[in-house]
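Complex shown without one protein chain; remaining protein chains in place.
Chain nomenclature is as follows: A, B and C, assigned in order of appearance, with residue numbering initiated at 1 for each chain independently.
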Amino acid sequence: MAVLLYKNTKVAVQGITGYQGSFHTKKMLEYGTNIVAGITPGKQGMEVEGVPVYDSFEEALKHTEIDASIIFVPASFVKEAAFEAIEAGVKLLVIITEGVPVWDTAEIALKAKEKGVTLIGPNCPGIITPGQAKMGIIPGNIVTPGKVGVVSRSGTLTYEVIQQLTNAGLGQSTCIGIGGDPVHGIGFLEALELFQNDPDTEQIVMIGEIGGTAEEEAAEYIKENITKPVVAFIAGQTAPPGKQMGHAGAIIMGSRGTAQSKIKALNEAGVPVTKTISEIPEILLKNKNK
Amino acid sequence: MAVLLYKNTKVAVQGITGYQGSFHTKKMLEYGTNIVAGITPGKQGMEVEGVPVYDSFEEALKHTEIDASIIFVPASFVKEAAFEAIEAGVKLLVIITEGVPVWDTAEIALKAKEKGVTLIGPNCPGIITPGQAKMGIIPGNIVTPGKVGVVSRSGTLTYEVIQQLTNAGLGQSTCIGIGGDPVHGIGFLEALELFQNDPDTEQIVMIGEIGGTAEEEAAEYIKENITKPVVAFIAGQTAPPGKQMGHAGAIIMGSRGTAQSKIKALNEAGVPVTKTISEIPEILLKNKNK
Amino acid sequence: MGMLYEFEGKSIFKKHKLPLPPSKVVTSVEEAVKAAEELGLPVVIKAQTLSGKRGKRGLIKKVDTIDEVKEKSAEILSKESDGRPIKKLLIEKVVPIKQEFYASVMVDGSHVALLSMFSPEGGMDIEEIAKTKPEKLEKIMFPMDIKPFGYRFFPALKRQGITGKDMVKLAGFLKKLVEIVQKEDLTLAEINPLVLTEDGQYLALDAKVVVDDNASYRHPEWKEFTSLIDRYTKEEIEAKEAGISFVELDGEIGMIACGAGLGMATMDLIKYFGANPKNFLDVGGGASPEKVSKALEILSRDPEVKVILVNVFGGITRGDQVALGIIDAIKKFNIKIPIVVRLIGTNQEEGVKILKEHGIEAYTEMEPAIKKAVELVKQQKK
Partner (left out) sequence: MGMLYEFEGKSIFKKHKLPLPPSKVVTSVEEAVKAAEELGLPVVIKAQTLSGKRGKRGLIKKVDTIDEVKEKSAEILSKESDGRPIKKLLIEKVVPIKQEFYASVMVDGSHVALLSMFSPEGGMDIEEIAKTKPEKLEKIMFPMDIKPFGYRFFPALKRQGITGKDMVKLAGFLKKLVEIVQKEDLTLAEINPLVLTEDGQYLALDAKVVVDDNASYRHPEWKEFTSLIDRYTKEEIEAKEAGISFVELDGEIGMIACGAGLGMATMDLIKYFGANPKNFLDVGGGASPEKVSKALEILSRDPEVKVILVNVFGGITRGDQVALGIIDAIKKFNIKIPIVVRLIGTNQEEGVKILKEHGIEAYTEMEPAIKKAVELVKQQKK
């Protein structure tokens, strides 16, 4: 089963004619993603890697159904692209672009919620269901189909973890990079819920980092709702403390947000937190052989 | 039955401590309106004509239910007052204040529509159901209960018509002044529909004026949907033509908007349009005695 | 309805970075020459006035030399428009035009909507296009709170054969126009023509902008828009400042009403009974004695006013307040012209009593009062 993205998911690529859009369209196609349309305003009639390009969803929808869309357009155009996709009825929207203003993301996230669209990103590596399809930039050659669900706040660190899982013979059901922006689409909670309900996922890896309280909240959620084993890693354990968001930030964060706080919360929820990434597969293998 | 406003409707007055608000609260109470609360931020604990004043709907709702609200606050506070009333769950909202910016009214009207609230005004005389209750500034002594529904774009002209109906022995079911602002709550169409469905209304008087195309659209609607007799009056038949809204206005209006256009459209829909207001009762009486 | 001069409308466009040709506002021939030199010839000299068809009326001139700048700017500054002298010129650099379009966004109040219109055949006669080639005029309707995005305009532009980069650019232009209307409390923003230049730019060559007068309290910057004042006579401004709606007309009866509808119906009846109103004057709802007194003062100064007719049906307006205002004005301005008063509604009794104490018998019905006023005019004519 996996979650959110499958072999037959019909995917559109927004910004397909751009430098990143065209390159990763090639990579996604090579991986087997069912890309049915590219969208770049003003470029209708072109083809990118054999994918027909349309000016708009309206035009594309005359020729194909679209279930999901991935956005590679520059930051200042992301809001427009995202609204177009949501209004056109996609069910899954992945935004790779980094540098999107917080207030634009907020509008997108609220609209997505209103319309029941699952949003991943922005500023994220996307999602990959090994052996089926990928939307985003996670290298296809490092994943392998299996039973571990991966969710991560960090981009490149996600690859690191996946690579080590694969090297250890631990395949993945689906890997989701939720992105590191302060406002973003689905977070740990939603991903954990999806993996909990997915019969193909047996264990879950969660990659967090310092700052914010998402990991603490995830720990609470795991305690109450997740019965599958979860293993976590927190990046930035030795990083110097960052600037606070004024007193307001300090009040809200309290003692949370630090690596110690996150590790403590996760441990209390029964989640082991490893010192290095290479320890993650070890724990998963132990769980598996129990 | 009448429409929208009844003897037992629980009414709040927003801006009750102001000059207009307090004066007309007295008049509305004298007419028998069931005013349950006054709202003026910062004035909680006061009483106006025996009506308790609260800071907010939240406070008022601790002590009473509220079905409807009437707004007398200054133009720059109308948007806030209207949103508060709508969010608090009133079903009928009347805005008397004039000078409300078009874009504020638009926000209010869209929010009212979203929440299923009937909005009357702004810049209108309000609504009166003779013998039952009034919300607004239509003098209570000129109305009399009966079977004629009155809907009017003009404020004071409404009174003129009502007076003449009453003088002619023609009582009214409900009288609605929809207000003359470019963006407003219910219009002729909604009022006509309400009167059509009200078993207590036998005939309808419609007071229009030059400008806009509401009367032309009403004529179309009457042709299709209204089976009860309608008599109309159009003010401004001799007024000099006003400035157009650029070419855009001219394109949209075409030949519509003039008194002649409105009279023609109404006549074609079988609606007689009188030259003077005093002719209106004559026609209604003839219809009645048919 | 606050219609702005072209250069004022353009100042709002400029604030939002809508592309415009370079231009300068001037008030004299000397300034015009200086502006033309700074912008570089050729330039277009455009009279700043509120009524349209400036080209046909000789109020827009393209000039190629400084001598021509002198001649034509002097010529235009000597003209009148809307019955008022032309005081300001816009000197605008000539841009090489490839195609002319029409674009506008207006508030369609009755549908709580924004109506955006576009035509690939812009220029002087867009109303003609609308009538004879309606398929060349796109009308796109949005809810007023729409988030304007470029893709919303693609289908209309495609229908007009505009594709590729031009479609994207024009859609961006139209999107921005909607944003400006939404953000700046406008009820109309019209560009005719919107031009495509030889070097591929889209520019607003004209600007017809209408601001929502009710929103002026939150736009202190509108105080600089003299169009909002220039269009009124001295008396109209005086009235406006007092919160009175006043339009001068040709006739004999000075009319004061509370409410625009009642005012219009009163005018209709004055004509119906055989005389003419000298004005439309609406003191509005809830008028104070001061406001009523000010209205009478303005009318009483006009030598052509033979009779003053006050028609009040009090709702939010109170009879006693109106009566006090009338009596105050008669005394203060020593008004000798006959005054016919019709007074009914809220606080009617108090008002009638006050008037009676000062020798004025108020009517309660409208038609007899108007008939009486018309009669008084006819008597004076004899």
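Simple rule for what comes next: a contact is a pair of C-beta atoms (placed from the backbone, for glycine too) under 8 Å apart; a residue touches a chain by one contact, two chains touch by 3 or more.
Note that this is a predicted model, so its numbers are computed, not measured.
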- Query: When the whole complex is taken into account, which chains on show are touched by the absent chain?
  - Reply: A, B
- Item | Hidden-chain contact residue, picked from the options A:A168, A:V183 or A:L285 | A:V183
- Going by the touch rule given at the top, which residues of chain B touch the chain that is not shown? 41-44, 55-59, 80, 83-84, 107
- Note on the structure: Missing-chain contacts on chain A, rising order, are 20, 23-24, 27, 75-76, 96, 98-104, 106-107, 109-110, 113, 125, 136-139, 142, 152-160, 163, 180-184, 187, 207, 209-210, 212-214, 217, 233, 235-240, 242-243, 245-252, 254, 275-278
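Just so we're on the same page, only the chains that are shown with their structure count from here on.
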- For this assembly, give the contact graph shape among line, ring, star, complete and other. line
- Query: Where the centre means the average of the CA atoms, what chain is farthest from chain B?
  - Reply: A
- Where chain A and chain C are represented by their mean Cα positions, the distance between them in whole Å: 55
- Indicate the whole-number Å distance between the mean C-alpha point of chain A and the mean C-alpha point of chain B. 53
